[in-house]
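Left out: one protein chain. Kept in place: all the others.
Then we have chain A:
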Amino acid sequence: MKRSSSRRSGVSSSSSSPGSCDLLRSGSSKAVSKETERIDQLFYTYMDKPSGMIDPEGIESFCSDLEVDHTDVRILMLAWKMQAERQGYFTLEEWRKGLKALHADSISKIKKVLPDLEREVRRPTSFMDFYSYSFRYCLTEKQKSIDIESACELLSVVLGYLFRHQVDKLVEYLKNQHEYKVINMDQWMSFLRFCNEINFPSLENYDPNLAWPLILDNFVDWMREKQNGSLGLKSF
């Protein structure tokens, strides 16, 4: 347990630092404090009074103000930018961190920067971080893995628009197999690696002797079987 907690904090501290932009653009401290004020104001409009956080309900109304569905990948991106710890909740600190980095202190401004955020996420360097963040974000406390069903959904949301074919097949496979009931971080990260490195759908550069997790070996076997099967059908 000790080990895992130290690792998690290690990862989050090494993620892209939103503060760097602030330094470059350092306007007058007054302007900054005004921005902070407006950001905080925005937070309070969605905040759940007793807990002092934005709770799932608050997020839903925030989403509807943004005119974005709460399951939209862009909300996940915002959460990433805020480095939100817990699914469905934003703390003030997280909120400030995210919005400051985006230089957005109102709903309209957030709307405006969303496309920029999307572009940022898609840069390979930050995408890896975003991808692993999204898995961690979905873990509830003390969990180390997420169930197949949720993993498939998350996979479609996060990776789907980049690797449509791979994700479709992978999801199909995951839903049809019975060996695995949950996906762990290691397997999750290897999905991204697989999509990035392996030619699809030929899979000819997939080598089971490399350090791929077994779940991908099985997936590739399943794919190949299917491919052979369909070839067989075609020849008839």
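Going forward, contacts are C-beta pairs under 8 Å (C-beta built on N, C-alpha and C of every residue); 3 or more make two chains touch, one makes a residue touch a chain; residues count from 1.
In this section, contacts and distances are computed from a predicted model.
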Candidate names "TBC12 protein", "General transcription and DNA repair factor IIH subunit TFB4", "Cullin 3 protein" or "ATP synthase subunit 9, mitochondrial"; UniProt protein name, chain not shown: "Cullin 3 protein"
Residue touching the undisplayed chain, where the options are A:Thr36, A:Gln87 or A:Asn184: A:Asn184
Candidates A:Asp48, A:Glu149 or A:Glu197 - the one touching the absent chain: A:Glu197
Touch residues of chain A, complete complex, unshown partner: 3-4, 7, 144-145, 184-187, 189-190, 193, 197, 209-214, 217
